[in-house]
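Shown here: the complex without one of its protein chains, the others still in place.
Right, chain A next:
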């Protein structure tokens, strides 16, 4: 179905070939908005799908961080993904991407106000999304303070990338992201 098969370098992605079989991913991308996404990518069309369509994908629908995920991979930061960004997202989220790369993107995802630090407000938002706001305010404050106390190495009261990476690299479960 795809006219120009040489759309991207296979080696730049971590997905095994049968998944990135251009037909499959492009098919997924196409079926979200059949009227907008062309079949023919030879002319290098500039097509972007808005966030609302993408976060309804079954893989992302149940994820509490779906908006942040899509925003992190979009070029304009608003959440609209071109096909390249789309493929990029699947590549990083696949199981073969290395830990360091996942750490970088995880940091971006949890950084809600995109100031390159995970500050207390970011932590509170994360916690609320994780527990669907079932915790009381004191509990939330307690947890956020504990997190900063545990992970903040340089003592500036918020988590920089180095703190985050140091903490996440020791986590046994991290590759489940």
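Assume a residue touches a chain if its C-beta (ideal position, glycine included) is under 8 Å from a C-beta of that chain, and two chains touch if they have at least 3 such contacts; residues count from 1.
In this section, contacts and distances are computed from a predicted model.
Its record in UniProt calls the unshown chain "Transmembrane channel-like protein", which is the match among "Auxin-induced protein", "DNA-directed RNA polymerase core subunit rpc40", "Transcription initiation factor TFIID subunit 5" or "Transmembrane channel-like protein". Counting the whole complex, the residues of chain A in touch with the unshown chain are 6-14, 16-18, 44, 58-59, 61-65, 75, 84-85, 87-88, 92-93, 96, 98, 100-101, 104-107, 110, 116-117, 123, 126-127, 130-132, 134-135, 139, 142-143, 146-147, 150-151, 153-155, 160-162, 164-165, 167-174, 176-177.
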